[in-house]
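With one protein chain withheld, the remaining protein chains of the complex are depicted in position.
The letters A and B name the chains in turn, as written, and every chain counts its residues from 1.
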Amino acid sequence: MTSAVAQEDAPVPVAARGRRSSLTRSRIRAAWAFIAPSLIILALIAGWPLARTIWFSFTDANLNNLSDYEFIGFENYLANYDGEWLGLLTDPDWWHSVWNTVWFTLVSVSIETVLGIVVALILNAAFPGRGLMRAIILIPWAIPTIVSAKMWNWMLHDQFGVINDMLLRLGLIAAPITWTANPDTALWTVVMVDVWKTTPFMALLILAALQMLPGDIYEAAKVDGVHPVRVFFRVTLPLIKPALLVAVIFRALDSLRVFDLIYVLTANSRDTMSMSVYARQQLVDFQEVGLGSAASTLIFLIIALLVVITLAAGRVRLGEDPR
Amino acid sequence: MPRLIASLGFAAGILASTSAWAVEISISCSALGKEYEICKQGVDAWAKKTGNTVKIVSTPNSATERLALYQQLLAAGASDIDVFQIDVVWTGILADHLMDLSAKGQADIDDHLPAMVETSRVNGKLMAMPWFADAGLLYYRQDLLDKYKRPVPQTWADLTETARLIQDGERKDGRGDFWGYVWQGRAYEGLTTNALEWVASFGGGAIVDDKGDVTIENPKAAEALKAAAGWVGTITPEGVLNYTEEESRGVFQAGNAAFMRNWPYAWALAQGTDSTIKGKVGIAPLPKGGADGRNAGTLGGQLLAVSKYSKNADAATDLVLYLTGQQEQKRRAVEGSFNPTIVSLYSDADIAKANPFIGDLVDVFTNAVARPATATGQNYNKVSTEFFNAVHQVLSKRAEPAQALNRLDRDLKRIKRDGWK
Partner (left out) sequence: MKVLSRIGFWLLVVAIGLFALFPFYYAIISSFRSGAELFTVAYLPERLDISNYVAVFDRQPFGRNILNSIIVAGSVVAVSLGLGMTAAYAFGRIAFRGRALLLMTILAVSMFPQVAVLSGMFELIRSLGLYNTLPGLILANLMLTLPFTIWVLTTFMRELPKEIEEAAYVDGATPWIVVRRVFLPLMAPAAVTTGLLAFIVSWNEFLFALTFTLTNERRTVPPAIALMTGSTAYELPWGTIMAASVIVTVPIIILVLVFQRKIVAGLTAGAVKG
């Protein structure tokens, strides 16, 4: 940094001929200097725990004695004992939790994306009380999940919960709904609470994208008398697409790893178990560090695969230059 | 002058020796709230007596979170906590990290409830000391039993019939949200305790017997589960499939249920000044499975154990023996209604005065059924999870009892494959 400041006042030192390449070179040097601190911190805090998890997935480590374990290759994933196939890949509970998680992610992220765009468009419009509305919108995201999930559990109680009471009073339902107890409604209930909780995240990121758009585009469209819906799909949406995609990816990453919401709402029920709940059950409840790490590694692989697919589908080129 | 120096030296010597001897012990004995106060008074008394200091580390009251935190600390061999308050089913899981208290605890251990002592042992070694006991109880509405002229149910069949009678009667009086019987049916450890009570009271054993053999697939157990599944949607709201202790207490304490299965803690709350059912509640042992069945409440409660990684194991052990001793257990029973584990305290006059139903509880505790934590050791959580999931399937009518138990038997035997370890 000091050298950078020193350079600021220095006269342009390089001859015009060599200028271009030396500028490029100095910019690339700067790039690495800018990225290095982040990389070092991430390598320090994430590198070791992640490498350790992957290593343990090939061992029979147990939480009771982490220093005494053996390398067992892929046995945690798939193994054949006396003609019987065992391991994570043969466990119906695991596949059920994969399916639950993927279903949950698809449904909740889709709803959140649409709702997030709607909310962001509203917050982008000028109306009295907009500042207050921004704060209100953010409240669900601001309450710690372990509290808000318990809160919903209370509100969704079939006997003394306020949600059933309200719906009964409004005449929308005839008998109380057993939201979280019934396997048919439980996962939908989890989706509803997740939408309530994380739409603000989506909305705020989209709002930031809308705010970064140059205003003259709209002016031009307005003058031409183009219908607002057309403007949105033809102009706004393509422009905010990169930001939207990043928001979707991080939402999807979070909901593919969903844990506390499902755990607080329905505990260890197999009907609603997510991949993270499964991994936690193996790692902590059952003390099977090996198997739990294998599950975690598979979660990592599944998520990585889905991210790559999403990026490809969204035609994102990571190495793209600024436009 | 020389005398002064000598006495100074003497004083310094004493100081040095006490500071070398006085140590700081940390104990995890509660979350916050009243339990913390009671615990603090106890450890302060010990600290004053011995000259040591004690630091209380609060841990979450959710059992799963607490166990996870303990495992994390112990797996890393951390000496930050010397004395752990552990659940009765955790002894086997944590045993590798705990000190063997056999030598020092031997003198006192025979005073405690045998079932509690059983939960403190692993392979014959005493790994913890019993601190307080808990067991499942039947709560009933005395006023409603009087109104419908029914006795306290003795068998589950009685309970089913009485609950239905009261529920129908109350609903006819316009109380559409009244239910007969509430309990804990969520897919968690609490369902294991509930279901074990049904199975044991019908004479269907305790999932895994003392020798470690899987015994759950038997007609009595199937009968018990069938009875329980029959309650759901008739005398019990379907929502019970996601109830924990507090959700069921909510229904009962709002005056909307005739019977409830819960732990002793609900008594003081049901009789509290702001309770709608104050003075209308009674407790009894949980019903028998039939004429030849037995009363069976699942044993709960907490133990105190010393970490193997403690740097002051002697002082920590001394603290454990003090806290689980007669005097302190009596104080805790009087001031905090914690049920003692020392048998003789159940006939103590002071405790009886503070806690009138304590005399009834001794039978409940003596007859209590222990979860198979001792036999299954480190695999207990797996066994319990398989069990409550199988029961949950039956209760939500997605599996027949016999079929679910058959699958459970196969799964448990697979977990056992190389012995329980």
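Throughout what follows, contacts are C-beta pairs under 8 Å (C-beta built on N, C-alpha and C of every residue); 3 or more make two chains touch, one makes a residue touch a chain.
Every value quoted in this text rests on a predicted model; they were computed, and no experiment measured them.
S.K.: Check the whole complex and report which displayed chains the hidden chain contacts.
M.R.: The undisplayed chain, in the complete complex, is in contact with A, B.
S.K.: Tell me which residue among A:72, A:107 or A:133 touches the hidden chain in the full complex.
M.R.: Checking each option in A:72, A:107 or A:133, the one touching the absent chain turns out to be A:133.
S.K.: Which listed residue, A:160, A:188 or A:232, touches the chain dropped from view?
M.R.: The missing chain is touched by A:160.
S.K.: May I ask which residue of B:22, B:47 or B:69 touches the chain that does not appear here?
M.R.: Checking each option in B:22, B:47 or B:69, the one touching the absent chain turns out to be B:69.
S.K.: List the subunit B residues touching the unshown chain?
M.R.: Counting over the whole complex, subunit B touches the hidden chain at residues 30-36, 55, 57-62, 65, 69, 72, 75-76, 78, 80-81, 245-246, 250-251, 253-254, 263, 265-266, 268-269, 272-276, 336.
S.K.: Please give every residue of subunit A in contact with the chain that is not shown.
M.R.: Given the touch definition above, subunit A has residues 1, 4-5, 7-8, 12, 23, 26-28, 30-32, 34-35, 37-39, 41-42, 44-46, 48-53, 66, 118-119, 122, 125, 127, 131-148, 150-152, 154-155, 160-162, 165, 196, 200-201, 204-205, 207-209, 211-215, 242-243, 245-247, 249-250, 253, 257, 259-260, 275-276, 279-280, 283-284, 289, 292-293, 296, 299-300, 303-304, 307, 317-323 touching the missing chain.
Following the convention adopted for this analysis, only the chains that are shown with their structure count from here on.
S.K.: What is the distance, in whole Å, between the centres of subunit A and subunit B, each centre taken as the mean of its C-alpha atoms?
M.R.: 38
S.K.: Subunit B touches which residues of subunit A in the complex?
M.R.: Contacts found on subunit A: 62-66, 157-160, 176, 178, 180-183, 186, 266-270, 281, 284-287.
S.K.: Under the definition above, what is the set of subunit B residues touching subunit A in their complex?
M.R.: Listed in rising order, the residues of subunit B that touch subunit A are 64, 67-68, 71, 75, 93, 96-97, 177, 179, 185-188, 237-243, 247, 250-251, 254, 256, 378-379, 381-382, 385, 388-389, 392, 396, 398.
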